[in-house]
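Got a structure for you, written out below as structure tokens; questions coming shortly.
Only one protein chain is missing from this complex, and each of the others stays in its spot.
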Amino acid sequence: MNAKTDTSLPALARLLGRLDGKKLFWLLLLAGVLLTLSDFAYHRHEIFDFEALPLFYAGFAAASVLVLVLAAAIFRALFKRPETFYAPFSTDSEPPLKAQEGDHA
Amino acid sequence: MPDIFPPALIFIAAAIVLPFLPKGNLRALFLLAVPLVAAHEIWQLSEGVTHTYELLGYSLTLMRVDQLSIVFGLIFSFAAFLALLYAWHVKDTVQQVTTLLYAGSAIGAVFAGDFVTLFIFWEGTAVASVFLIWARGTEGAYYTGMRYLIIQIASGVILVAGMALHYYETGSLAFEALTLGSLGTWAILIAFGIKAAFPLLHTWLPDAYPAATPTGTVVLSIFTTKLAIYSLARSFAGTEILIYIGVVMVFWPLIYAAAENDLRRVLAYALNNQLGFMVIAVGIGTPLALNGVAAHAVAHILYKSLLFMAMGAVLYRTGTAKASGLGGLYRSMPLTALLCILGGLAMSTPLFAGFVSKSLILSSVAKAYEPLIWAALLFGSAGIFYVAGVRLPYLAFFGEDKFAGAPERPKEAPWNMLLAMGLTAACCLALGLLPGAFMSFLPYDVAYNAYTPDHILTQLQVLSFTAIAFFALWRFGLIKRPAPGILVDTDWLNRRLALAIVKLGAYISRNTWGLMSRTATRRLDAFLASIYRAHGPQGPLARSWPAGSMVLWIAVLLGFTLILSFSQSL
Partner (left out) sequence: MDMSPSFAITLAVLLPLIGTVLIGMSDRRPNQREAVSILTSLALFYVVAGFLPDVMSGARPSATWFEVLPGLSLAFEIEPLGMLFALVASGLWIVTALYCIGYMRGNKESHQTRFYMCFALAISAAIGIAFAANMFTLFIFYEVLTISTYPLVAHKQNEAAKSGARTYLGILIGTSIGFQLIAIIWTWMLAGTLDFQLGGILAGKIDPTILPVLLGLYAFGIGKAALMPFHRWLPAAMVAPTPVSALLHAVAVVKAGVFTMLKVGVYIFGIDLLAVTQASDWLMWLAAASILIASTIALTKDNLKARLAYSTVSQLSYITLGMALATSLGVMGGAMHIAMHAMGKITLFMCAGAIYVATHKTEISDMDGLGRLMPFTFGAFLIGALSIIGLPPLGGAWSKWYLMLGAADAGHQIMIVVFMASSLLNVAYLLPIVARAFFVPSPRFASVGAAAVPARSGIQEAPLLCVLPPVITAIGCLLLFFYAGEIYDLIYPVAFPDPTSAAVQSLAP
């Protein structure tokens, strides 16, 4: 069911539902492009030379995420083990806790 | 100001009184009042040294008040208040008492003026905090708690060994700046480093924090590591090696945070990464950098508490905090989702506290002209926002609706949790909106403005492209919801390798001793029996027992006396 229109959900949830889709991505992209464009309108005070490169911050951030995601994938491939690996010496392999319903009013 | 009651003792006295109060709202209100009273006391402190006392001839200082200790004391008290509000519903006396003792010990350590006082409270934080893990009440939590406790106490005994060596060399027990060099100062650095989760000494952190109770993890995340950062800033500011240690701390845990499935463990690794920021700044050691350490500790305690609270609420309502079992929770927990997003933004977005403190640290590194370190920190800021600001809220609250088929959706977090999270978010915002007031509290008088167009624009670029990269990579399937499983860290070295060695050692020693003592006992028994046969009541050498034994003893004595006389005359 579409969360944006599901009236059984709280209003805030329907609002958040609008974020849960493609629109957020395009909004972000638009904001990003505008911010990078500001590089050309506004002159930064660099401390390091490389800061002056066009799109330095945007590119650095995107590249960082890419590097991190790749590193994480490599680590997962190398170091991932079943949840029972350290059992019974860790909580990872134990059944979930009991979901609590109380509201303590 | 002798009329000021040391804030640490307020907590400890309250912990003693608490079990005698009836469980319920009265007790919960009392719990909330304690940190507020302490914060009020700390607020009124003026700089100076008070409450000196004597133990075994050492003159010790319970309260050394300066701006650095005030900042940490205040944030510890206030964060304790938020965490206790979050835990309003917890009825377990053990958790309540140990939370108070833990907060009191951390604050006592912050105001300690000498190493003996520091050591007392240092071990106090170790012992009090482990109960928050054990309180989960499962076999796995018991073992995790034991591991945590052993390494925390190891930090304490290394500290006391370092203190002893340092004291023996210099005759000083003052908790002041140290110069790294002697064995003693190295031991003290390692003791601090364990609690600050230095590389290789860090595995207790991602091991223990996800194992505590939903509320316990919030408390744990506040004190121990920041106390270590405070101690490093106090004793090792400007120590160069810390810069490189900090860089490793920025990278290594970040990769684990980006790969982990358990979201509370993601936050534990993210916390470790943020400690790296502070350790680097301590290594830089300029007044600007140390201001950055204090500011970042404050901001970091607030937004990390907020994130741990949000994940705690998820765990509380759904029974799990593993990404593989979550998704789409915003439908029924929208407020928690919103507050979690705010927590992520509070890490580095303008208008929030984290933006101010991170800018401070980055500027101090840039001013020290360390381009590589600076780039590492920029990578760290983008990475931490990806891990804890985008990936974590997305995995928990958005994407595939994991609770669609459930008979009942998880409920929104209880009011006390929402209130605590809301207050924490408000604090992050307030500190970000009033940077002048925030700066005026920091230990050093250095003018700094985080809200320059440069900072704002570049930071927004970093954040937006981090988020864009996440969504794009998610769309391309390069980032996926993780499957169940754990990642082994360097903890494999102690949990598998060292354990095997210890077991082998115990096996060998037990059997060797067993064999030796069995042989010895058998020989001895046989020897005694043979003597008994000869000299005992029925023996040929004695008509009655006393005479028999007397003969034996005299014979033995004479024999030895003879031998000794001979050896003398030689």
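Order as written gives the chain letters A and B; numbering starts at 1 within each chain.
Keep this in mind: contacts are C-beta pairs under 8 Å (C-beta built on N, C-alpha and C of every residue); 3 or more make two chains touch, one makes a residue touch a chain.
Here the structure is a predicted model, which is why all the values come from computation and not from measurement.
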item: Chain not shown: contacting residue from B:134, B:252, B:448 or B:465; value: B:134
item: Residue, one of B:24, B:57, B:181 or B:405, that touches the chain absent here; value: B:57
item: Residues of chain B in contact with the chain not shown; value: 54-58, 92, 94, 119-120, 123-124, 127, 130, 134-139, 141-142, 145-146, 149-150, 153-154, 156-158, 160-161, 164-165, 167-168, 171, 183, 213, 505-506, 509-510, 513, 516-517, 520-521, 524-525, 528, 553, 556-557, 560-561, 564-565, 568
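Heads up, the rule we're going with is that only the chains that are shown with their structure count from here on.
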item: For chain A paired with chain B, centre-to-centre distance based on mean C-alpha positions, whole Å; value: 26
item: Interface residues, chain B side, partner chain A - complex; value: 88-89, 136, 138-141, 143-144, 207, 210-211, 214, 254-256, 258-259, 262, 315-320, 325, 330-332, 334-335, 337-338, 366-367, 369, 371, 374-375, 378-379, 382-383, 386-387, 397-399, 401, 410-412, 414-416, 453-454, 457-458, 460-473, 475, 478-479, 482, 484-489, 495
item: Footprint of chain B on chain A - complex, ascending; value: 3, 6, 9-10, 12-13, 15-17, 19-20, 24-25, 28-29, 31-32, 35-36, 38-39, 42, 44-45, 47-48, 50, 57-62, 64-69, 71-73, 75-76, 79-83, 85-94, 96-105
